[in-house]
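Take this structure, written in structure tokens, and hold onto it; I'll ask about it next.
With one protein chain withheld, the remaining protein chains of the complex are depicted in position.
== chain A ==
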Amino acid sequence: MSNISLKTEIAGIKMNSPIMTASGTFGFGEEFADFVDFNKLGASVVKGTTLKPRSGNKGVRITETPAGMLNCIGLENPGVEAFLQDILPRIKKYNCPVIVNISGNTVEEYGELAKMLDVPDVAAVELNVSCPNVKEGGIAFGVEPDSMSRVIESAKKNTNKPVIIKLSPNVTDIVMMAKAAEKAGADVISLINTLMGMAIDVNTWKPVLGNITGGLSGPAVKPVALRMVWQVRQAVKLPIIGMGGIMNATDAIEFMLAGADAVAVGTANFVQPDIINKIYDDLEKYLKEKNLTNIKQIVGKLQA
């Protein structure tokens, strides 16, 4: 299929395919080295990184729910210094762009993280704004346009790399958030992060998750994610990375038709650790069947 190309580019990041991984579901990539052909992966978005190491939430951290799962990992990670010193040198050998997902307790921390990660082997930073704003009452940065905009500005000021803003779906108006992100200077929009949910054990009358609430992901969220991508596509010019319940190439194509320039695969990595290869191969087949040669030909082509 030599005349068929899945290659694409987002904010100057050259990618072998539009298929990326969703932060927190692919570790640092190396955990999947037995399964994934890194030449087929557009970019590896590594796990949420914070300034200081974090041990995450106590108690049960995941549970399966109908067509999905809830998680409350609580951003366990070794911290940005350990990432730069130990992990990045180890994973750069895969020759696949590395995007670091970052979380801060304050607006300033996002800037500090962005600055520390402005190094040659990091392709971009992705801002996770679904975490609580410690200084201002603990409400997530990503549910309110002003605090989200300040986070974006803080990151932009401190790095020359593209800044990706990952939108939270737990808002009333996703379009307003996307427009605010564009105005604040974000280079790329990714969406969606997990939807807040919970599960209860009726025998013990206790919440299943240690943190009581958790983030819903998997096929259950796909229709919501797809709708949000489509709405955002109509409202902003920025490139979009679509995600939420992508389990196969058909799902990926839906997101691209709705306007996503690239897609990220999350929960599906747990179900089928070689799913990235399969989606790549099936996207090629799809293009061939449709007599297309370039994956970009389907982006935003929804006929509504």
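Heads up, the rule we're going with is that a residue touches a chain if its C-beta (ideal position, glycine included) is under 8 Å from a C-beta of that chain, and two chains touch if they have at least 3 such contacts; residues count from 1.
Note that in this section contacts and distances are computed from a predicted model.
Participant: Refer to UniProt and select, among "Autoinducer 2 import system permease protein LsrD", "Dihydroorotate dehydrogenase B (NAD(+)), electron transfer subunit", "Polyamine-transporting ATPase" or "Acetyl-CoA acetyltransferase", the name of the complex member that is left out.
Facilitator: So the chain that does not appear here would be "Dihydroorotate dehydrogenase B (NAD(+)), electron transfer subunit", according to UniProt.
Participant: Which residue among A:8, A:25 or A:154 touches the omitted chain?
Facilitator: Only one of A:8, A:25 or A:154 touches the chain omitted from view, namely A:25.
Participant: Of A:142, A:219 or A:239, which one is in contact with the hidden chain?
Facilitator: Counting the whole complex, the residue in contact with the absent chain is A:219.
Participant: List the chain A residues touching the unshown chain?
Facilitator: Output for chain A: 24-27, 30-35, 47, 55-56, 60-64, 66-69, 71, 73, 76, 90, 218-219, 267, 269-274.
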